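Of the protein chains in this complex, all but one are displayed in their positions.
Labels for the chains are A and B, by order of writing; each one numbers its residues from 1.
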Amino acid sequence: MVGTALQRRLIWRTAEVVDLVDETPRVRSLVLAVPGWPGHQAGQHVDVRLTADDGYQTQRSYSIASPPSTDERLTLTIERLDDGEVSPYLAGELHAGDQVELRGPIGGYFVWAPAVGGPLLLVAGGSGLCPLMAMLRLRQAAGSTVPARLLYSSRSLDEVIYRDELNKLVAMENGLEVMLTLTRQQPPGWTGLHRRIDTDMLSAVAWPPAERPWTFICGPTPLVETAANALVNLGHEPARIKTERFGPTGG
Amino acid sequence: MAITEQELRLDGNAAAGLLRDVFVHEFTSVRGACATCGAEGEMGAQHLYMTPLSPGAVLRCATCGSMLMVVVRAGGRFRVGLQGLIWLEMQDEGAAS
Partner (left out) sequence: MSFISRGFKGRPRDKPRDARVPPGQYVVHDFPVLSAGPTPHPSLDAWTFSIEGEVDTAKRWTWAELRALPSETVTRDIHCVTKWSKLDTTWEGVSVDTLLDGVETAADYVMAFCDGGYTTNLPLEDLTGGKAWIAYAYDGKPLESQHGGPARLLVPHLYFWKSAKWVRGLRLMNEDTPGFWETYGYHMYGDPWLEQRYSGD
């Protein structure tokens, strides 16, 4: 069990964009160098604060997609929402060398580490994959063989974030399985899942409740609620199902 | 010798060390019990109502929807309403493990 950790007061730090990676047509990763970054756990997030030249400020929370490390760097993966206030800026306007203010790491609830054990059931929709990717990357980096399954709902194959990396992780055959469901558009010959996540899908994908998996669900609120309710109805322990909803933050 | 009522009563000040141990925890993994329905769970598992333009943040019980906590950032101070919680539970970091 990850305990309640003592912590210091959060301070705003100035991070520098050192790399930009286009993950899909609408999703971009920002690799940030954050001097003094104290490190983080897989699943934690940061607050990002933006300030316009007239002093107007707004802030949003973003999950950290990179695994824990000691190099004072972290990666945020951001989906551009067309009518959003912040995401078109972060995932569109920022260049390498630009600076952003952030504070963190934040959160001790939606976190996983190999010591927590498994099996691990990860359920994500869209950019809800980000904090779960930090867990899978940590699992890989730590050499953990905790059995892990990822059920990922995406509108189309082109919109699957980290597709190549997920394929590589699966190919290592160390206990990770990835199941995609493509809800809007499937490539020719697609034989995989192609509907929204539902109880039948979870009963086929999830471990039996008797194996007491740790479950992390992240994505849009309807997906999170559907998946969490389905798992509870299938007999999974509510206390082992952790959720993170994307609210109507305005992007 | 009998201890008088007066002798039993200290200043709240004397709880400084104890309260410092309590109020330093990462709060989303702190457990609490809903004063309305009694449901227990980690704060991070409850429902939050907050947008960037909200006057404050309202944490509601995931089981019954009642308010657990309200946090308002009100002009240079925080005001935190806790009337929806019976108790909070966090790890005692000082205990021998």
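Operating definition for what follows: a residue touches a chain if its C-beta (ideal position, glycine included) is under 8 Å from a C-beta of that chain, and two chains touch if they have at least 3 such contacts.
Model, not experiment: these values are computed from the prediction.
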Chains still shown that are in contact with the chain withheld from the display: A, B
Selected residue (touches chain absent from view) among A:L20, A:L50 or A:V205: A:L50
Missing-partner contacts on subunit B, residue numbers: 49, 51, 53-56, 58, 60, 65, 67, 70, 72, 74-75, 77, 79, 81
Hidden partner chain, residues of subunit A it touches: 14, 50-58, 85, 89, 93, 98-101, 248, 250
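Throughout what follows, only the chains that are shown with their structure count from here on.
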Centre-to-centre distance between subunit B and subunit A (centres being mean Cα positions), rounded to whole Å: 28
Of all residues in subunit B, those that touch subunit A in their complex: 24-30, 41-45, 48, 50-52, 90-91, 93
Subunit B-touching residues of subunit A, taken from the complex the two chains share: 2-7, 58-60, 85, 107-110, 239, 242-243, 247-250
